[in-house]
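Yeah, one chain of the complex is gone here, protein chain that is, but the others are all in their spots.
So, chain A:
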Amino acid sequence: MLERLFQFAGGRRDLVNLLLLGALLLVVMPLVLDSFRLNLAGKYLSFAFVAVGLVLCWGYGGILSLGQGIFFGLGGYLMAMFLKLESSGAELPDFMVWNSLESLPAFWQPFHSFGFTLLAIFVVPTLLAWLIGAAMFKRRVGGVYFAIITQALAWILSILFIGQQGLTGGINGITNFSTLLGWDLYSESAKLTLYYVNAALLIGVLLASRFILDSRLGKLLVAVRDKEDRVRFSGFDVSNFKIFVFCVAALFSAIGGAMFTLQVGLISPSLMGIVPSIEMVVFAAVGGRYSVIGAVYGTLLVSYGKTFLSENFPELWLYFIGALFIAVVMVFPNGLAGLVDNLRQRLRPRGRALPVTAVAEEARA
């Protein structure tokens, strides 16, 4: 039984790591942090969903998406549409009135239903990712081109959302809502509950990624990353693996976006454009691009660094994150997880299986 559990969590060490993270998120942080800081931590953790997705599709699938903000933003907007309608009651949402819309646009109508909204958060971003992925990977567009095109898509979408003020709230996004199904989102207990839900969902996402990576599909994914042609010549349709992992990453991001809206109380185009999308890549890179758990730590560290620096030395923040980008690529390409692995290797030099980052390094060399 215990063995099965280990196997599910990807071996004894990963289970320990996961338990440590779980203890940190569910026990230590709620105990140590006051409610303001905990809410902030919840906001950061909603970005971690994107970072975990990036580890899957970039680290393991070899496809770097610079447009994950698209899916994060979509998830956030879909959730916000429901909340906005609830808080507006029978009236038209305020920003629509300001933009002199006469009636609720047709595509807003179904968002009166919470069930539909949840479904949409799961389906819409995944479907979009499938569309993008199928169009690109079936045509064997990959690597650099994929990165640039997803970046362009993120830009297109944010321009579109800013431009269509009456439908999306324009540059301010969707704000000013306070209840979820009659539940006051700003009460202390609601904030705490949302934090726990967020942390639990994140751990669920981590388990799901472990499950995917340990399956046959995960192994094939790594094979595709390292020698795509060989996998193709073995008779697999390579594009399907990539499409799948890209969809999974999009779904994770959308969940993160929805949780972001719930905890922060707004969503705006500034969270879906190019800059946030690339920042999330840094979260994954700093944590370690081959480690799903590392991605969570990376997100927390960089986000805290950002808050700390922009509160105390605002002009240093860009220098700092810029240097971090360069350092993570040139000095420690496997991120924090790689550093930890190196340390472990040094402490126990013999008789141990190579950690996953080291295996990936060998495959690259």
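Definition applied: a contact is a pair of C-beta atoms (placed from the backbone, for glycine too) under 8 Å apart; a residue touches a chain by one contact, two chains touch by 3 or more; residues count from 1.
As a working rule, contacts and distances are computed from a predicted model.
> Please identify the absent chain by the protein name in its UniProt record; candidates are "Amino acid/amide ABC transporter membrane protein 1 (HAAT family)", "Gluconate 2-dehydrogenase subunit 3", "Electron transfer flavoprotein subunit beta" or "Cytochrome b/b6 domain-containing protein".
"Amino acid/amide ABC transporter membrane protein 1 (HAAT family)"
> Could you tell which one of A:127, A:160 or A:343 touches the chain left off the display?
Hidden-chain contact among the options goes to A:160.
> Which of these, A:15, A:148, A:220 or A:339, touches the one chain of the complex that we don't see?
A:148
> Among A:34, A:229 or A:315, which residue is in contact with the omitted chain in the full complex?
Only one listed residue reaches the unshown chain, and that is A:315.
> Which listed residue (A:21, A:70, A:121 or A:136) would be found touching the missing chain in the intact complex?
Candidates A:21, A:70, A:121 or A:136; residue touching the omitted chain: A:136.
> Contacts of chain A with the missing chain: which residues?
Counting over the whole complex, chain A touches the hidden chain at residues 58, 64, 66, 135-136, 139-141, 143-145, 147-149, 151-153, 155-156, 159-160, 162-163, 274-275, 278, 281-282, 285, 315, 318-319, 321-326, 328-330, 333.
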